[in-house]
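Let's look at chain A:
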Amino acid sequence: MSEFASIDWLALTVFAPLLGAVASFLAPRMAPQIGFASLTVTALCVVMLAAQVIAGGPVIVSLGGWGAPLGLDLRADGLGIVMLGMTMLVGLFVSLGALDSFSAAREGEENARMRLYFWPLWLLLLSGLNGAYVSTDIFNLYVMIEVIALAAIGLTVLTGRLEAMRAGLEYMFASMLGALLFLMAVGLAYLQAGRLDFAGLAAHAGEPAMMLAFALMLVGLALKTALFPLHFWLPRAHASASAPASALLSGLVLKASLYILLRFWVEIFGPGSLIGLTVGLMGTGAVIWGSVQALRTQRLKLLVAWSTVAQIGLICVAFALADTIGAQTAWQGAVLLMVAHAVAKAAMFLAAGRIAQETGHDRIADLDRTHLRPTLAQFAFALAAISLIGLPPSAGFAGKWLLMEGAMRAGAWIWVVVAMAGTLFSVAYLSRPLIGFLRFDRAPDPVGEHHGWAIADAPPLMLAFIAAISGLAAVQIIGVLDIGAPFGPFP
Partner candidate 1 sequence: MIDALVLFDLVLALAIIGIAAGVLILRDAFAMIVCFVIFGLLSALAWVRLAAPDVALAEAAIGTGVTGALLLKTLAHLRGRTLSPPLRVKGGLVVNAALCALVTLAGIGVFLATPIGGAGLEGLVAQNLAASGVAHPVTAVLLNFRAFDTLMEVVVLLVAVVAVWSMERGIARAPAPVMGEVYAGFARLVLPAAVIVGAYLLWIGAIAPGGAFQGGAVLAAVGLMLLITRAYTPLPAHRGAARIVFVIGTALFAAVALFVAQGGRATFEYPAAHAKSLILIIEAVVTISIAATLAALFHGREPVAVSVRETRA
Partner candidate 2 sequence: MILIDSLAALAILAGAGFFMAGTIGLLRFPDTFCRLHALTKADGLGLALICLGAALLAGSAGEIVRLVLIWLFVVLSAATCAHLVARHARADAAAARNTAVTKETRP
C-alpha cells in the first residue's frame, strides 16, 4: 500500500489520458484499444485517488515541489472527486457507445475519419476535464478550458457535415470569446493580487479589480456553459454532432465551466446576493426559454439539446441561494443535479442516436409513423427522462430535492416555484417523443415488440439505469462531496 500511496494518482488522472491520446494518435488503427486501455488506467487512477481522499481527506500535490503561489498546486477534494467520478462514469459508457457508432463494420470514408480522430480528441478532452477538476490556479484553468474547448470543437465537427461545421464555428466564436473574457479577468486579478492561486486571490475578494475580474469570468463562463441568454450556440452544435460526441459535449464539457464558476464563486469571490439573483434569473430564463424551444422543435436531437439549456438553467438557481442559510444544501443539490444531468443527458443523446440509426430519421412527428421501434433505445430514453424530470429514485430527484430544500430553508419560495415549473416543463417536452414511442395506431405494419435491439443499446441503457436509480446513493455521494468542505463552513 505504501508503494501505491507514493504514486501521484492526482497528476496521473491528467497524464494518463494525455499519454493515451498521444498513443492513439500515433497508432490510429489501434486507437479504440489504446483508448480503452488508457480510459481504464485513468479510471483506476480516479478510484485510487478517491480512496486516498476518502481515507485521508483532500490530497494536494505541489507540482515541481515549489508550492503556490510560485508553482502550481493540484488538489482533489470531495467536489473534485465527484466531478472526476462523474467524468469517468459517463466517459466509459460513452466510449462503449462510440465503439459501435464508429465501428469498422460501418462503411464510408467519413466513418473512417471519425474512427481515427474520435479517440485522440476525446482523450485530450478528458485530460483537460480532469485537469480542470484538480486545478487550483486560475491561469492553469484558462489553459485547461482552452484544451477542453478545442477538443470539444473538434468533436463537434467530426461528422464533417456542413451544418456541423457551421454550428462548430459558432461554438468556436462563443468559446473563444468566453476564454478571452476569462483571460482578461486573469490579467486584472494578477494586477490586483500579484498571484493566481485560489487561496491568494480569495484574500483580495471585494477589491475593484477583483470585482470586475469576477464579472468578466462570470460572463465568460456563462457563455461557455450556455447559460441563457448566452446559450445561442448550443442547440445547433449539440444537435449536429455525432451521438457520442453530443453525449460528451452535453454531459461533460458544459459541466467543466459550470464547475469552475461554482468553484470561483464559493472559494474566491463570494459575491453579493445581487449577482446571485441575476444568475438565478438567468437560470429562470433558461428554464422557460429552453423548455419553450424544446416544445416547439421538430427534431429529437434538438429537443434533447434545448432541454440541456433548460436543465443548466435549473442548476444555476443554486447561485441565487449562495449567501443564504440554505446555501450548503443548495450547492449539494446543484452538484447532484450536475452529475444527474451528465449521466442522464449522455444516455439520452446515445439513445437518440440509436433511435435515429434504427429508424433512419429523428423527426419527432414521425416517430410513431413507422413499425420500426428500437424499444431498448426508447426505454433508455424514457429512463433518462425520469432522471431529467426529477422523478424518484433518480439522482435528478435527489438534486432537485436538495435544491428546493435549500430554497425553502432560505425562505426563497420563488426558486421553489422555478424548480417546479422546470419539472412540469420537462414533463411536457420530454413526453413528446415518449408519446411517439408508445403510439401504435399510425404505424403502417404491426409493430414488433423487440425490434431493433442491438448490443449498442447497452451503453445508453446502463447509463440511463444508473441515472434512474442513483438517487438512492445520494447520501453517499454527498458524503464524498463534503470532504474538505468545498462549500465552506456556513452557519
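Selection criteria: all candidates are chains of the complex that A comes from, given by their letters.
Everything that follows uses one rule, which is that a contact is a pair of C-beta atoms (placed from the backbone, for glycine too) under 8 Å apart; a residue touches a chain by one contact, two chains touch by 3 or more; residues count from 1.
Being a predicted model, the structure only gives us computed values, none of them experimental.
Enquirer: Contact as defined above, complex as supplied: which of the candidates 1 or 2 touches chain A?
Expert: 1
Enquirer: Contact residues on chain A for candidate 1 in the complex?
Expert: Result: residues 6, 8, 11-12, 15, 18-19, 21-22, 25-26, 61-66, 69-72, 109, 113, 116-117, 120-121, 124, 127-128, 131, 139-140, 143-144, 146-147, 150-151, 153-154, 157-158, 160, 165, 184, 188, 190-195, 207-209, 211-212 of chain A touch candidate 1.
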